[in-house]
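Missing here: one protein chain of the complex. Every other protein chain is in place.
Chain lettering (A and B) follows the sequence in which the chains are written, and residue indices restart at 1 in each chain.
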Amino acid sequence: MMELLNTIIHGLLLGGLYSLFATGLSLSFGIMRMINMAHGDMIILSSYLALAIVIPLGINPFLTLLLVVPIMAVLGYILQKLILNKTLGNDILPPLLVTFGFSIIIQNTLLEIFSADSQGLNAGKIETASIQLTQNISVGFFPVLVMLIAVFVIVALEYLFYKTSLGRNFRATSDDHLTASLMGIDTHKIYSIAMALATAIMAVAGVLLAIRTNFDPSAGPLNLLYAFEVVIIGGLGSLWGTLLAGMILGVSQTIGSYIDPGWGILSGHIMFLVILMFRPQGLFPKTKDR
Amino acid sequence: MKLLTCNNLDAFYGDFQALFGIDFYLNKGETVAIIGSNGASKSTFLKSIMGIIPVRKDAIVYENKSIGGESTHSINRRGITLVPEGRKLFPSLNVEENLLIGTQSQREGTWNLESIYKLFPILKEKRLIPSSSLSGGQQQMVAIGRGLMSNPSILMLDEVSLGLAPVIVKDIYKVLPLIKKEGTTILLVEQDIKQALSVSDRVYCFQEGKISLEGKPRDLNHDQISQAYFGV
Partner (left out) sequence: MLKENGKYEIFRGNKTTKTFSIILTIFTLLLISTPWWLDRSSIRTLTEVMYILALAQMWNLLAGFGGLLSVGQQAFIGIGAYCLVIFSYKLGLNPFLTIPLAGIIALVLAFPLSKIVFRLHGAYFAVGTWVVAETLRLITSNFSWIGAGSGLSITRTMKGIPSWWRESMTLWFAIVVGIGSILLIYYILRSKYGLALRAVRDNEVASKSLGIDVKKVKLYVYLIAAFVTGMIGALIFITKLRVSPEAAYSIDWTTIMFFSVVIGGIGTIEGPIIGTIIYFLIREYLDDYGSWYMIILGIITIFIMIKYPKGIWGSIASRYNIHLFAIKRHIRKR
């Protein structure tokens, strides 16, 4: 019983990381109507960037966020501005295939530079530290930290979207990009900024992922699938829904793992497929997908 | 002073030609109406000015600069604002946010939230309500207000009466002279000929992508207009 409770809590906290994965994806889909097939690979790229900084400098991995986030944000901005903005239009094929191309390039470049070996970032004591909740239940300090960061990101995004003029422009562009440009909004610039923002969030996710677990160049696509599943389970348009959906996915996986180690990831997929079958609009949809 | 001129403007949707050699001008401070039946390509004309449909660079001259084919948002930034057909408010934004969207170019002028609320008092009551919950007439007010917030030198209105009850249309048209008083040049496309003629200094009639008539309302008689409108 205690073990089960621990498993559930562990899954809930894992949801924090998954919601970070999903938030970046739902940002780019919500504003640009584009699924970035390299989403998971860019998260892993951030992990490797952090690694590349830690190896020569030997600093605490958390500090790498200061460099990795801006670098990835700039990379996202440039990719959108120079390449992806050229693929936008009514056809969904070009952005999908171009980002798939990115995915292949990133994975194989990482493979060439770092080899297929599994890597990890060591953050020291924080990784194993735990917080004692009750006599029998303790939670890892790091997973709680990740959850707090996920919540913080969502709060910050809500503030951006609803209390700033940039956020207003994001929402208008997402509603109707043609009328938005009629109103003087440079929609291509909006897309580039949105992508930079999404990539920054992916960078945070990547660094945290690298501390939490091991990674290798081929680990990207699975993260895309998780992010995607969370977005579908949660429903479009609701940031808090994404957090809840992340927790649902996390718990599905940990309970599945608890029943049989080979069924962890599979349980997540099955939960997703079940929800897709019976409630395709997601559990907490806020907007209709246009 | 001619604020905007169009010289031999042609416009195409792919292979289909919608506008044929349009020669047109707008004087500063004027209110000009464009009338014509459905499919006469009146909206297409406004869209060409806004850069939504590509045209030759020198086909449109604004403030002595050739702006044909520029991107829509940069044309808007120059001071030309279109209130689009069908209102096209942003459903995710409330009334006030929709109005604020209009301030991208941050041009100086008399129009701001306060003055727009004075023009359309009902909007102040409903400022925090999602724009999709408003009636058609109120939405049109928001759309016009949104356009005004950019303090444009040319305000273009595309079929503001469409889908609205005649009583509402009258209310909206009462507002146009007030806008004109502030010095804004107005170009409106309108199906309601009576209203169009009542507010405009000059009128053009479009027929199948060409100009069939041009003149001042008081100089034109009913038969001339029917002829130009229907092309019989």
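We adopt the following convention: a contact is a pair of C-beta atoms (placed from the backbone, for glycine too) under 8 Å apart; a residue touches a chain by one contact, two chains touch by 3 or more.
Note that this is a predicted model, so its numbers are computed, not measured.
Student: Considering the full assembly, with which of the depicted chains is the omitted chain in contact?
Tutor: Contacts of the unshown chain, counting the full complex: A.
Student: Which one touches the absent chain: A:21, A:142, A:170 or A:228?
Tutor: Once the missing chain is taken into account, the touching residue is A:228.
Student: Of A:35, A:75, A:180 or A:219, which residue touches the hidden chain?
Tutor: From the options A:35, A:75, A:180 or A:219, the contact with the absent chain belongs to A:35.
Student: Check the options A:8, A:52 or A:83 and report the residue that touches the missing chain.
Tutor: A:83
Student: Using the document's contact rule, name the residues of chain A that touch the chain not shown here.
Tutor: Residues of chain A in contact with the hidden chain: 29, 33-35, 37, 83, 86-87, 91-98, 100-105, 107-109, 111-112, 221-222, 224-225, 228-229, 232, 260, 262-263, 265-266, 269-270, 272-273, 276-277, 280.
Quick note on the criterion: only the chains that are shown with their structure count from here on.
Student: Over in the complex, which chain B residues touch chain A? Could you list them?
Tutor: 50, 52, 71-74, 76-77, 81-82, 84, 88, 90-93, 97, 100-102, 104-105, 146, 150
Student: What part of chain A is in contact with chain B in the complex they form?
Tutor: My answer: residues 165, 168-169, 171-172, 174-176, 178-187, 287.
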